[in-house]
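The complex is shown incomplete by one protein chain, all other protein chains being positioned as in the whole.
Letters A, B and C mark the chains as written, and numbering starts fresh at 1 in each.
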Amino acid sequence: MNRYLKLLLLTSCAGLAISAAEAKTLRFAESQEISSMDPHAAREDFTLSLIGNVYEGLVRWNKELKIEPALAESWETLSDTQWRFHLRKGVEFHNGNPFTADDVIFSYERAGSPGSPFAGLLEPIAGIAKVDDHTIDITLKRKYALLLNDFAGWYILDKEFQESIGAQKPLDLSTNTGGAMITQGIGTGPFKVASREPDVKTVFVANEKWWDKREHNIDEIVYTPIANNATRVAALLSGEVDFIRNAPPQDVARVEGTPGMQIMRAPHLRNIFYGMDQQSKTLPGLDSNPLADVRVRKAIYQAIDIDGIKRSIMRDNSRPSAIMMAPQLPFYDASLDVRFPFDIEASKALLKEAGYADGFTLPMDCPAGSFINDEQICQATVGMLAKVGIKAQLTMHPPVQFDTELPAGKYSFYMLGWAGLPTLDAYNIISATFHTPTGDLGAWNPKGYSNARVDELIPQIGTEYDTEKRQEMISEVMKLHRDEVGKIMLHQQFLTWGMSDKVHAIVPADEYTRFWYYTMD
Amino acid sequence: MSQLVLRLKAFGNSELAWRFRNSPPVIFAAVALIALVFCAAAASLIAPHNPFDPATLNIMDARLPPAWIDGGSSTYLLGTDEQGRDILSTIFYGMRVSILVGIAAVAFSMTIGVALGLIAGYLGGWVDTVIMRLGDIQLSFPTIMIAFFIDGVAKIVMPIGMREEMRFYVVILAIGVADWVQFARTVRAATMIERRKDYVAAARISEVGNVRILLAHILPNTIGPVLVLATLGLGVAILTEAILSFLGLGMPPSQPSLGTLIRAGNDLLLSGEWWISLFPGAALVLLVLAVNIVGDWLRDVLNPRLR
Amino acid sequence: MISLLATRLTSVILVMLVVSALSFSIFNFLGDPVNNILGVNATLAQREELRVALGLDQSTFVQFWRFVERAVVGDFGISYRNRQPVVDLILARLPATLELVMCATVIALAMGIPMGVYTALKPRGLLSRSLQFGSLLGISMPQFLIGMLLILVFSVELRWLSAFGRGEVVTLGWWTTGLLTTSGIKALIMPTITLAVFQVSMIMRLVRGEMLEVVRTDFVKFARARGLSDRAVYLTHALRNSLLPVITITGLQIGSLIAFAIVVEAVFQWPGMGMLILQAIEFADFPVMAAYLAFVGFSFVTINLVVDLIYLAVDPRLRAK
């Protein structure tokens, strides 16, 4: 028994040693777990980012976050509401099946089916018609400017494979037909799913038959979720993983100071801000709503020492921002991105002018763990507001509760962050967080900022194809929102990816891990 | 007055005091405990800063190392945390919260446990069965699970603005509820013995009410083991609060306990700013250790079976 | 015996009902799983649709009743987060936690009993006093602190041991074990120690206390009077008599070990049931939470029962009653 055990251990060790010498394995850890191998089952950025190496859409984002052809080689607009896509020929799914128009139509019907998280994304589409095996015509319900952006997040599945495993529909929690896609998935992408144990590890191997030119040299990716920040960083420092997304700012120096380790930084699309109830007549505990007064909002804004937060809490891994749009997005207008200065005296003067010379009590709600150092930022804000007489009463919420209560309009003053993913366009941001809540618009702006002109411009921005006109409208909305302090902007977070210096990665502003651009020494 | 002196003298000559004088570690622990409790109780008087007056915080002073290290400031003896709070002061204040939570939780479980134990032991019958079966069920939930429950319930019943303020009581409840069974069992067993004793019968013949019999006669005769249990429970309660903090169910950052401080410091463990996590951790271990040493000693000394 | 089983059976049913009723009454307020499933961009109509599909629109009572109905036949629904049947999920995570708990228990017994015997035999020795102090320290430190310190020393500084996960596991039927591979055993070391510290201290103190007490009984005094050496008296009589409470406490502690495994699993990213429940809470994954609670309640009652039965088997006096 003992000898057998030893033998077993020896062979397994030897096996590991050999494979490590020959193949390039990238060991990757992040706090979250892939929700599902079903690319239509969860519309959540981390999962889409990771399984985006397995599946592809008609188009994709390149290194510079520009749209480039993927499964569609080219496209043209037949009219304002009709698009023709020419599909790439000779593409094979991981199981060897050829990629055809039927797969696109199947994937449209699947992702757009009722109950699918992607139904909203594909909502502008009226129908898809097959012209031939590699040509399709897409009819829109109305003029829509962001079709290609949306298509980058809509992945194509193999019709035959899906039918063979009985997963024609995504996310059917009542009958569990999606269960088949927990551990397997067939796409056309640069990596194939080799094995998967949920919450333990997922192994991807390179797709040798990928249609695109192989820039990467990675043979295998081993993904392990590690939820605890300190444990994850420890795993990197101890050499057990090669790559972690989101090294916490406080550990950046340690990682950089460790021989053989590096930090790669990039600004993230996400802007962090405080949202405010500007519609209620009164706030809890008060007989008025000071936040309805633009002077009070500006006073709070100017009381926040954003550079102090940047230095002490973010450790210089942030960029204070004035508009809710990252410079990496199209239509960004740098001339607008100018903050009101941090100025306690000005803040006090504004409060006095608004009739709150003695300050007031302000309920404040923050998520614990949704954004980088959210808790510390909120705590620091409490201290800063105290200096102008505003007594903020901070409550921290678990994200799941926060995300439920915030849209329900239960908070008066809250922290939120918005990136504009996966559309990568200002429309996504402003339609969700600037528009007066009506129907599906303004869902994340409950009782918040409301401006008739902004509400009028937002739908137009969604449908305008002319870039100059779009630029004008977006700038106008951004300026109005900034000047009226619709939100109190804080900063743009930085991505700080920690990795072994053997890894050569690219860090895009949307935080997606596009492994087909990575190489390892 | 002179009687008090006499009593003190009598106590000084008692076996308890003798054994105390002859156990140096216990003396050390007792002194440490008194010192820690004093620092906690007098936090607002002796702490060099008030970390909970947000208006006094200066984020420019954040993350300063302890005074004896380069870059440290003598204003902040043990350095500052990410918010610019003085670590020494946050430890004093945090210890106050930890001790209060611990004592209140133990007092809560003791009160419930003793009351139910007395009732079950005295009345017997189906009341006893119900209470003890309830205890069995209670024991089927680990403390952490109960904390999750109570935390969840608290979120239902409390309006958003009150959640943070009420957290103190919620945490006490969560820790306290879990622990009543051992008190109840101890007291019940003792009560069942005491209630059969003739002095209880004598009281009943003298038409003394049940409540008075329970409180004046039986309770004092069952309280010895209860107090030992309570001392030992205090250490566990303080530790439990720290564990709950780690899981995000403990005291909030706006009124941090030692556990909250350690949880916040946990994220900085690898950052090189070791003082933010190390000192509160050391304070917690020292506090619980001192409580446990004293409790342990009391148990040995007061346990008649070990005499 | 039969009455014991009958009493315990009622208590199992009671526990399960109370647990699930309680969990259901609070689930709806922990947060809405729909957000997590559909993402932030979902429309109101979509959210509503999914809520109806999941039955979340119905009253707590109806949801509870449906849960009980299905749970009776072993169907605990499908996890919102993992999209897997909850029973499969729990069974998949069970080996990791049980292996951890069992290893910790074995270590606790293997170290705690000799240490307890030793400190009872030589209460005044220096080693005894150090062990005594060490045991007090062991019950005075929160587990997550021990775990993080171990990681800091053995993973980050020395790079000897793995900071996370189970290493390579071998599958035996539905069970997975890390005990058959080097990496698996290396991965077990730190979590096991972290979990066992408290138990070692407790068992040591328990054995010591019980032995000191047994030694004072007439029975042992007679043995001594018969001319048996102290060592023989302690090891044969005293130890045997003090093992009964050790069985009880060890058994009962297995339950709380499962609970405390939550903390250890969170620190070491151990893919067991503790991680599962933490993730479920984060995600508002009600089916997993309900099933986990029911499962933990069930194991507690079962363990209690087993302990009682062992007690009956070991102690003939109780059987006579």
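Simple rule for what comes next: a contact is a pair of C-beta atoms (placed from the backbone, for glycine too) under 8 Å apart; a residue touches a chain by one contact, two chains touch by 3 or more.
The rule we apply is simple: contacts and distances are computed from a predicted model.
Undergrad: From the list "Hydrogenase maturation protein HypD", "Ion-translocating oxidoreductase complex subunit C", "Peptide/nickel transport system ATP-binding protein" or "Mannosyltransferase", give the UniProt name belonging to the chain omitted from this structure.
TA: Its record in UniProt gives the absent chain the protein name "Peptide/nickel transport system ATP-binding protein".
Undergrad: Where the complex has a chain not shown, which of C:Thr7, C:Thr43 or C:Thr177 is the residue touching it?
TA: C:Thr7
Undergrad: Which candidate, B:Ala17, B:Ile69, B:Val130 or B:Ala202, sits in contact with the chain we can't see?
TA: In the full complex, the listed residue that touches the missing chain is B:Ala202.
Undergrad: Could you list which residues of chain B touch the chain missing from the display?
TA: With respect to the unshown chain, the touching residues of chain B are 197-199, 201-208, 217, 220-221.
The rule is simple: only the chains that are shown with their structure count from here on.
Undergrad: Testing understanding: with touching defined as stated, what is the shape of the graph linking the protein chains, line, ring, star, complete or other?
TA: It is complete, because no pair of chains fails to touch.
Undergrad: What whole-Å value do you get for the distance between chain A and chain B if each is reduced to the mean of its CA atoms?
TA: 44
Undergrad: From the mean C-alpha coordinate of chain B to that of chain C, what's the distance rounded to whole Å?
TA: Centres of chain B and chain C (C-alpha means) sit 24 Å apart.
Undergrad: Residues of chain C that contact two or more other chains, please.
TA: Chain C, residues with two or more chain partners: 30, 148, 152, 156, 266, 278, 281.
Undergrad: Going by the touch rule set out above, which residues of chain B reach two or more other chains?
TA: 155, 266, 269-270
Undergrad: Looking at the complex, which residues from chain B come into contact with chain C?
TA: 25, 133, 136-137, 139-145, 148-149, 152-153, 155-156, 235-236, 239, 242-243, 246-247, 259, 262, 266, 269-270, 281, 284-285, 288-289, 292-293, 296, 305-306
Undergrad: Can you list the chain A residues touching chain B in their complex?
TA: 229-230, 233-234, 237, 248, 250-251, 253-254, 284-285, 305, 308-309, 311-313, 363, 365, 368, 375-376, 379-380, 382-387, 392-396, 398, 401, 405, 410-411
Undergrad: For the complex, which residues does chain C have touching chain B?
TA: Spelled out, the residues of chain C in touch with chain B are 11, 14-15, 18-19, 22-23, 25-27, 29-30, 133, 136-137, 139-145, 148, 152, 156, 209, 212-213, 216, 252, 255-256, 258-260, 262-263, 266, 278, 281, 293, 296-297, 300-301, 304.
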